[in-house]
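For this depiction, one protein chain was excluded, whereas all remaining protein chains were kept in their positions.
Let's turn to subunit A:
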């Protein structure tokens, strides 16, 4: 008796899977990277975008979290074989897997965030982090009373230098004499998780007279925000809106709209507006920006808002050009 239930269940599983395999679902799918779905950062932003899509359209989406590198290709094929499109992969770690899987499914659409895969059915989405950081730099310089501000990247990585460089340019545009301290947390990718070290590095900057510090360090960055809050100084968050973490201390957050990129990809597919190629999201596209909400309303002045808005318009119109560190590995500011 028991055995027959088991065999039925197995048969049921087989039938179910066969059913799934046959159905041509036009639903989108996301494959979260190793950090997991709720990493309070990149993956979670993609998740938020998918939830926005779900709420608005009532349609579902598929999702999987990888737990080993071999699963990247496996999951991509699995979703593609079962008719999901577009399949969204947050992060540059998917480049190699996508390059081998995407050509096998020319009719399926793929999206990669923060990296470029040059294939006709792949949409690559990049962000102009330097533009958003420029605005953050303006606010920092205006808020600073000591004439010293700081930036804390996780480590010496081109991508993070682009944040820091944009920030410096923004600050110098307000006050040509401002001093910008830059200190790395560590020397490798593990620095992204080294919160205790982040606290130490931020404290050291604060002790040297810095009164606004910008964190560019993923998960470890929370330590920077914490150190500034403890010292009664100001900090700037990154990637997601982190203003709520220490209200009254987090001056603003330089947000990267991964959620918007995810949402747009899903909606474009649904509305038949899909396009491949590389999309670069800057201020003009609302892909990056600084966050204003009730948590920082009391510490942001109208002058700051006006200056940020003016700079935003100037960058969009081309009157001001923010140098991207990644183009020549150097920073003019």
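Here, contacts are C-beta pairs under 8 Å (C-beta built on N, C-alpha and C of every residue); 3 or more make two chains touch, one makes a residue touch a chain; residues count from 1.
Simple rule for what comes next: contacts and distances are computed from a predicted model.
K.L.:
Leaving aside the chains you can see, what is the UniProt protein name of the one that's missing? Options: "Sulfurtransferase", "histidine kinase", "Aldehyde dehydrogenase (NAD+)" or "ABC transporter permease".
P.N.:
"ABC transporter permease"
K.L.:
Using the document's definition of touch, tell me which of A:48, A:74, A:121 or A:278 contacts the absent chain.
P.N.:
Selected residue, touching the omitted chain: A:74.
K.L.:
Using the document's definition of touch, tell me which of A:96, A:146 or A:301 contacts the absent chain.
P.N.:
Considering all chains, including the one not shown, the answer is A:96.
K.L.:
With the missing chain put back, which residues of subunit A would touch it? List them for me.
P.N.:
Those residues of subunit A that touch the unshown chain are 5-6, 8-14, 16-17, 20, 36, 62-65, 67-71, 73-75, 77-78, 92-93, 95-96, 104, 114-115, 159, 188-190.
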